[in-house]
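Up next is chain A:
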Amino acid sequence: MIAWHDSPVVIGGRTILHRVAFRAKAGELVALVGPNGAGKSTLLRALAGLLPGAPKQDSRRVAWLPQGARCAWGLTVAEVAALGRIPHGDADPAPVERALAACGLLELRDSRIDRLSGGQARRAMLARVLAGEPAVLLLDEPTADLDPAAAHEVMALLRVRARAGACVVVVLHDLGLALQHATRMVVLADGRITADATPGDALPAAAAAFGLPYGLDKRPRLLPPVR
Partner candidate 1 sequence: MRAALAVLVLALLGLALLVGATGFGVPEAAILWELRLPRALLAALIGGGLGLSGAVLQGAVRNPLADPALLGIGGAAGLGVVLAFYWGLGLAFAPALPLAGLVGAALGCCVLFAFAGRAPSAPSLILAGVGLSALASAMQVLALAFAPNPYALAEVTFWLMGGLADRAPLHVALAAPPILLGGAIMLRLGRGLDALALGEETAASLGVPVGRTLALAAAGVALVVGAATAVGGGIGFVGLVVPHLLRPFLGERPSALLAGSARGGAALLLAADLVARAAPLLLPLSQEPPLGVLTALLGAPFLVRIARRMAP
Partner candidate 2 sequence: MPRDGHPLSGPARWKKFFCFFLFTKRSAFFLLAFPAQAAPDIVSLNLCTDQYLLALAPERAAAVTFLARDPDLSVMAATAAGIPTVRADAEAVLALRPALVLAAPWGARATLDALVRRGVAVERITPPTDFAGIRATFRHLGARLGASDRAEALLAQMDDAPRAAQGAAIALEPRGLTAGPGSLRDAVLRAAGLANAGDGRQLSLEALARTPATLLVLAPPPAYPARATEFLAHPVLAHHPRREIPPRLTICGGPWTADAVALLAR
């Protein structure tokens, strides 16, 4: 489990996060949603212990995947995944193999990551996170660049992890993915948590945060704006 309830986060004179209380338990798959600039990535960094002054996290227990993660060198997929073992200080091949298999990368293991498609590279980055077998996974938009099928695959993978006892927090832009896969949805707007409930119950707040029309109806029709 992982939690953040601390003083506001102010960067460059702007309050990115107000005093928010967030916690996620083992077995949960929490979707963090909200418009750009709402403070989702900052909250994830805070949870990962990466903000200056925040308490450091145990890197063997907590893994973090940044938005648009990339690798400076042309490492092979297997080498990238093996970087996930750095916190453990070992080169245990078994967890790396499991991570590659889980991400469907066994055939690409010797391909250079800078020669893969965006989606393949994204999966290799995810394999790096899984290879450390962390109890807490903090993932910032792991489904960006992925086609819908691949995005669902990644979310399914994370759901399996959560069911196996991991605590997964995912920043998502796709509300559909959140509805379908998350066990809980936390809506952030302007640095505040405006909803924290099951995805279905939090959806109105999420739609409001995005300024989107919202409605649940069987028949397709134009929906009046909320408010």
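Inclusion criterion for the candidates: all candidates are chains of the complex that A comes from, given by their letters.
Simple rule for what comes next: contacts are C-beta pairs under 8 Å (C-beta built on N, C-alpha and C of every residue); 3 or more make two chains touch, one makes a residue touch a chain; residues count from 1.
As the structure is a computational prediction, the values presented were derived from the model and not from experiment.
Contact annotation for this complex: of the listed candidates 1 or 2, chain A touches only 1. Contact residues on chain A toward candidate 1 in their complex (touch as defined above): 45, 48-50, 57-60, 62-66, 69-76, 79, 83-84, 86-87, 89, 112, 128, 132.
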